[in-house]
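All protein chains but one are shown at their positions in the complex.
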Amino acid sequence: MPGNTWGQAFRVTTFGESHGEALGAIIDGCPPGIELTAAMIQRHLDRRKPGGRFTTPRQEDDQIEILSGVFEGVTTGTPIGLLIRNQDARSQDYAKIRDRFRPGHADYTYQHKHGIRDYRGGGRSSARETAMRVAAGAIAQQFLLQQGVSIRSAVEQIGDVKAQQSDWQQIDDNPFFFLDAAAVPEVEALLRTIKKAGDSIGAAIRFEVAGLPVGLGEPVFDRLDADVAKALMSINAVKAVEIGDGFAVANQRGSEHRDEMTPSGFLSNHSGGVLGGISSGQVLRGRLALKPTSSIGISGQTINLQGEPTEIVTKGRHDPCVGIRAVAIVDAMLALTLMDHWLRHRGQNADVDCQTPQI
Amino acid sequence: MPGNTWGQAFRVTTFGESHGEALGAIIDGCPPGIELTAAMIQRHLDRRKPGGRFTTPRQEDDQIEILSGVFEGVTTGTPIGLLIRNQDARSQDYAKIRDRFRPGHADYTYQHKHGIRDYRGGGRSSARETAMRVAAGAIAQQFLLQQGVSIRSAVEQIGDVKAQQSDWQQIDDNPFFFLDAAAVPEVEALLRTIKKAGDSIGAAIRFEVAGLPVGLGEPVFDRLDADVAKALMSINAVKAVEIGDGFAVANQRGSEHRDEMTPSGFLSNHSGGVLGGISSGQVLRGRLALKPTSSIGISGQTINLQGEPTEIVTKGRHDPCVGIRAVAIVDAMLALTLMDHWLRHRGQNADVDCQTPQI
Amino acid sequence: MPGNTWGQAFRVTTFGESHGEALGAIIDGCPPGIELTAAMIQRHLDRRKPGGRFTTPRQEDDQIEILSGVFEGVTTGTPIGLLIRNQDARSQDYAKIRDRFRPGHADYTYQHKHGIRDYRGGGRSSARETAMRVAAGAIAQQFLLQQGVSIRSAVEQIGDVKAQQSDWQQIDDNPFFFLDAAAVPEVEALLRTIKKAGDSIGAAIRFEVAGLPVGLGEPVFDRLDADVAKALMSINAVKAVEIGDGFAVANQRGSEHRDEMTPSGFLSNHSGGVLGGISSGQVLRGRLALKPTSSIGISGQTINLQGEPTEIVTKGRHDPCVGIRAVAIVDAMLALTLMDHWLRHRGQNADVDCQTPQI
Partner (left out) sequence: MPGNTWGQAFRVTTFGESHGEALGAIIDGCPPGIELTAAMIQRHLDRRKPGGRFTTPRQEDDQIEILSGVFEGVTTGTPIGLLIRNQDARSQDYAKIRDRFRPGHADYTYQHKHGIRDYRGGGRSSARETAMRVAAGAIAQQFLLQQGVSIRSAVEQIGDVKAQQSDWQQIDDNPFFFLDAAAVPEVEALLRTIKKAGDSIGAAIRFEVAGLPVGLGEPVFDRLDADVAKALMSINAVKAVEIGDGFAVANQRGSEHRDEMTPSGFLSNHSGGVLGGISSGQVLRGRLALKPTSSIGISGQTINLQGEPTEIVTKGRHDPCVGIRAVAIVDAMLALTLMDHWLRHRGQNADVDCQTPQI
């Protein structure tokens, strides 16, 4: 069984290599009647683009095309085809890595899994693949917003710089989607140092989803928190995921952790909005961590296709911190996961009023 | 789409409520020719049983029956039916929670998802459900052992007691599957205090899988690490999962994190055995955290079915630390995930030698 | 990917060999709030039992047990476990076919697919497996009846005896579920002759489903008629399926076949109730044919496990016409398919009123 499809009721299947002809996706199962234009999707794509939303010269890049499933500006319930052409597909020279495995990259594992790989820019394993996740996620966010669900995420740590406060309203105003405006200069200084050293740095992201109903999630395996963990861990470079209090629970007592209930609501949210794998109606919250990019200017030991020892240095542009651009991808994966569970839930429970008694 | 099935090529579907007639599972897709007896499965079940493997009087409990798919001691390739009868199904009185939601439990979310719930012992949301995961996992471990793959996990933290060293060979000799033999007395003291207070405590578990080939995992969504994260997060009470260095990567540099390669192997294992979502042939390693059980003897505020305020105390036996019995479940979920990916991989890549050049 | 699961939203997974310990099934995805008792299921099982509903001494056979998913007489939305013990599991001697392949049976293909087989009574390939389809189908029929959907099927041909008229109301009053009461004596005479000759005979079945809404079916692959065709062809011995006018369309003109519409309804039903793979609101109707059972008393040539020539005669009870007992199985497979599509449709189209303008 291949692995390029996300979701069961709201299914997203993607294709495309970093330096191939194009990236594309098919969204199957989208409900009919949702307003959708290329511009709506483009806004989300621009948030994950190299350099973020400030570098106008790049605005031409990653132009999304809607090829089907939308008629007169509205979804029809048939599959939605999406396409982005790779403009600079042939512009770079990757001959050096044709027969060498870059440490920390998937060159080695792809080669041995399939016996062949498109080595150009990492081929299918490149983070460029996530553009299609963001495009599909934009459709899901459009649906969820209509249901009163809002998703947000922000960078809360880069290296040893941690957010001391949460200024959610300003994360789109700083180039790092950083949660603490006061720490932005520190972040800039750190990244300048890292870049000068030709090195890279890791990061941590926090997310919150408000407005969820009670009842999303399909125990015992397709729990909402389990699928969120998979969704986030499937993003390039992610190595850890927490829901609610996360690892801190190892040193909590039951009397401290359990969220007591009153007619006016829960008294706390240690659980992070999930009980028994089903959304509780509280804010769904958690954290994830991303490793530093492995494409750095510092030489490293590796082997070649023949298994012989060699060295490699990754030339060319690269993000010193992949965590920054991941914010838009985290929003997208959360949206895809929640919308899929939304459709799954209502198919089985259409006759159930999952809202009362609401607290 | 319901959620009680795990895996795609090696599919496990389970049923059963804590106080219903029985627990059961169907394993579909098991390769033919694997030796299998009820006794082989029973050994694994006994590791997760209340009180662990020391309380002989319990040896009669949770007797597993193989109902199909095995002929003359060998799997036939047809579905394997498993059954465990609930002996004490009617022995306890849960009338008190019939119309009250226990804080921290899934009572509230199940009720609102389906509009009805089997409240006895938590019904389907009870950790008793995991007995069938362990039974199915025993079959997967039997297959993986034949392939040279070995799985192990142990408790590394309970409350503020953390393992200072790793004594893997003795974890089955202490009642807590604790990784550090020297800390066992501390753990016992802590649990005695917790129990006396009628409270509970959280825990953290470490896992390691050795002997994996290069190539397991299906990018871009069904990455091996993503499915491992889902598998572990789907276990009752789990709130956090790490692969490799986990959250520590947020403060690592690329030059430090990337695992360099030489003809004699990788020079480090920060990645935890996965690159680009595909197994690298290194040890697959990570951590997870489990919340303290919510069934405690300390009264807490809650609401009833009518949304009115009330209080509740959970009477009767309960584990002060659910993390201990989770060790067998972690092994099982890892085995189910790895075997599923093993069959998926070879279906597509049967003609590929995914082993050379091996490092 | 294994093949023992039917459906996507309403999923039925079965296990069990003809002479193993038991037959069982898990129904996952059943909506909550449906009244369900073992007696409701038993009624359907009794229709497919050897000898049908007249032979009281058999009433004890095939007793179904509901093991989970039902609480206080109502489904809870959690998986429903079903079980039937095989009483005469060890009562028969199949040593003769241990190393011989019965012509027309699956002995040869199962042996070569898996390299091993449970030869007793055909093991997993026995029609006994369909008992679980009927049990699961009973639950789906319970749901569909509440929605105003009614399913019926009857034998319309056995050998050269064809129904000349349709007396639907009496099919349960004759032992062959035969559609034409006047032809029953003919059928009895034919079957007596066949039985005396130690031979068997084929049959054809007609089905009709009334009360369906417009909109069931998921183009382009999971069309309602495509899934009905698969559902029926998956029944043991079925070799042909027709929807609507079936093969007769090869010699029809467009002006004759297309069903014209008026405000008071369609003027004909050549399509059989499906347009573009989606239910039209008309009666879903079609036909299927079943081969004669291959278990006959007449010696036949075959080979053994070593590929050497030999002969075989199938001793013991066997139905001279498997088509008769298939009626209950056809009803069940139609119910499973329609209920699955019902839940799938409403998950995506919950906000659509698929009924207006109704004709």
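Going in written order, the chains are labelled A, B and C, and every chain counts its residues from 1.
Criterion: a contact is a pair of C-beta atoms (placed from the backbone, for glycine too) under 8 Å apart; a residue touches a chain by one contact, two chains touch by 3 or more.
Bear in mind that the values here come from a model prediction, so they are computed numbers and not experimental data.
Enquirer: Which of the displayed chains are touched by the chain that has been omitted?
Expert: So, taking every chain into account, the missing one touches A, B, C.
Enquirer: Using the touch definition up top, pick the residue from C:209, C:275 or C:328 that touches the left-out chain.
Expert: Here the residue in touch with the unshown chain is C:275.
Enquirer: Thinking of the whole complex, not just what is shown, which of C:67, C:179 or C:229 touches the missing chain?
Expert: C:229
Enquirer: Which of these touches the unseen chain: C:28, C:62 or C:129?
Expert: Considering the complete complex, C:129 is the one touching the chain left out.
Enquirer: Among C:31, C:81, C:137 or C:159, exactly one should touch the missing chain; which is it?
Expert: Hidden-chain contact among the options goes to C:159.
Enquirer: Can you list where subunit A touches the absent chain?
Expert: Per the touch rule, subunit A residues meeting the hidden chain are 1-5, 8-9, 11, 13-17, 20-24, 26, 28-29, 32-33, 65-69, 71, 74, 76-81, 83, 113-118, 123-124.
Enquirer: Just the residue numbers, please: which parts of subunit C touch the chain that's not shown?
Expert: Per the touch rule, subunit C residues meeting the hidden chain are 1-6, 8-9, 14, 101, 103-106, 108-110, 112-115, 124-125, 129, 157-160, 194, 199-204, 214-215, 217-223, 225-234, 236, 239-263, 267, 270-272, 274-281, 287, 289-296, 298, 300-303, 305-309, 323, 344-345, 347-349, 352-357, 359.
Enquirer: Footprint of the hidden chain on subunit B, which residues?
Expert: Output for subunit B: 1, 8-9, 29-33, 77-78, 219, 343-344, 346-352.
Following the convention adopted for this analysis, only the chains that are shown with their structure count from here on.
Enquirer: Leaving subunit B out, what are the touching components among the remaining chains?
Expert: Without subunit B, the chains stay as one piece.
Enquirer: More than half overlap in residue numbers between the two sides of the subunit A-subunit C interface, or less? Answer same or different.
Expert: Result for this pair: same.
Enquirer: Relative to subunit B, which chain has the most distant C-alpha mean position?
Expert: The chain farthest from subunit B, judged by C-alpha centres, is C.
Enquirer: How many angstrom lie between the CA centroids of subunit A and subunit B, rounded to a whole number?
Expert: Computed value for the inter-centroid distance: 26 Å.
Enquirer: Rounded to the nearest whole Å, what is the centre-to-centre distance of subunit B and subunit C, using the mean of the C-alpha atoms as each centre?
Expert: Going by mean C-alpha positions, subunit B sits 38 Å from subunit C.
Enquirer: Where the CA atoms of subunit A average out and where those of subunit C average out, how many Å apart are those spots?
Expert: 45
Enquirer: Could you list the positions in subunit A whose residues touch two or more of the other chains?
Expert: 1, 8-9, 219, 344, 347-349, 352
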